[in-house]
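Only one protein chain is missing; all other protein chains are in place.
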Amino acid sequence: MLLDVEIKKDTLVVRPSGELDLGVADRFRRTLDETLDRGQARNLVFNMARVSFVDSSGLGVLLGRYKRISKNGGKVFIVSLQPQVRKVLDLSGLLRIMCEFHSENEALEKIG
Amino acid sequence: MLLDVEIKKDTLVVRPSGELDLGVADRFRRTLDETLDRGQARNLVFNMARVSFVDSSGLGVLLGRYKRISKNGGKVFIVSLQPQVRKVLDLSGLLRIMCEFHSENEALEKIG
Amino acid sequence: MQFINHMKLEFLSIPANVAFARVTVAAFASQLDFTLADLEEIKVAVSEAVGNSIIHGYESIPDRFVRIYANLTTDALEIRIEDDGKGIEDINKALQPAFSTDAERLGLGFVFMQSFMENFRVESSPGQGTKVIMSKSIGTRIARASSDQ
Partner (left out) sequence: MQFINHMKLEFLSIPANVAFARVTVAAFASQLDFTLADLEEIKVAVSEAVGNSIIHGYESIPDRFVRIYANLTTDALEIRIEDDGKGIEDINKALQPAFSTDAERLGLGFVFMQSFMENFRVESSPGQGTKVIMSKSIGTRIARASSDQ
């Protein structure tokens, strides 16, 4: 897994690429938490365009960050899901709590 | 492995795709021999553009057809080798006996 | 039921091997005519079972072994994923959606295995390790679609 993070206004845009499983979960969680600890980001957008695989360990990291952000009143959006990844997120119920958009720009506009 | 064969004038153009190993060698050999048995082809062009892997079992099929064609005075050309496939053909000495061209058209022009 | 292929894979209980295990099982399964969507579902199920052996069975001790047995019949993949770890006290409880003995985890591993595979079964008792047995047949989608009518 490679991880690209960018702050746009008060939103952290996260663009992982590769496979989100147990093998990378710790590193994924740590990088996100360190970035959020710096306190510049109120909202979060996961751009999943280049994520080809997610299992429940990967989902755990997404959901944990969702809880952290929404506790502080921020919004969490998820964009550009590949079909096999959407299936797993859908089954987990995650898509009922995180809003899904087609593109990063659409999500950023929504956040305003 | 998928196999596309076409007769152009008196030349059989063979376009395998996938991996040429022990698992497909028998089928590859049989299809080529059945086509050659029909007697319309004097020369042979192997278009390797879509072959991603060759081992010595795959090479054996190429070399066997080379022997058959050249015994009858025909020419055998090989075109569009991927780098990892060229390495194996090179090490085997096959590239010293079969002429290599960049494209199918170049080989067909050469045959005339 | 005719067995057309067998394999057994054994590897260290380290997180990096979750990806290795799913790629290996998918490569084996691809000898049958599974769709790409089926292969992705198999990968998720294998990841969940292997991940559970590593985290729960062996409590993240990295020098133990996880074993996978896989068979192909003419129309199905059968797999058994085993560890010699601490085992499961109450299997029915463990199978409940959202149940986890680890507060950081979602309790969805068994849900995914059951949703994506067929003939799912767990054999486990405390101190005796855990076996997860499951299968998937090609063309389930078609069978499901026609049974909908």
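Note that the chains are named A, B and C in the order they appear, and that numbering of residues resets to 1 at the start of each chain.
To be clear about the criterion, a contact is a pair of C-beta atoms (placed from the backbone, for glycine too) under 8 Å apart; a residue touches a chain by one contact, two chains touch by 3 or more.
Please read these numbers as outputs of a predicted model, since none were measured by experiment.
Within the entire complex, contacts from the absent chain reach the displayed chains B, C. Only one of C:E10, C:D90, C:E104 or C:E118 touches the absent chain when the whole complex is considered: C:E10. In the complete complex, the residue from B:L63, B:V76 or B:A107 that touches the missing chain is B:L63.
Looking at chain C, the residues touching the absent chain are 5-12, 14, 16-17, 19-20, 23-24, 27-28, 31. Where chain B meets the chain that is not shown, the touching residues are 19, 21-23, 25-26, 53, 55-57, 59-60, 63-64, 83-84, 87-88, 91-92.
The rule is simple: only the chains that are shown with their structure count from here on.
Here the CA centre of chain A is 49 Å from the CA centre of chain B. If you average the CA atoms of chain B and of chain C, the two centres end up 42 Å from each other. The set of chain A residues that touch two or more partner chains is empty.
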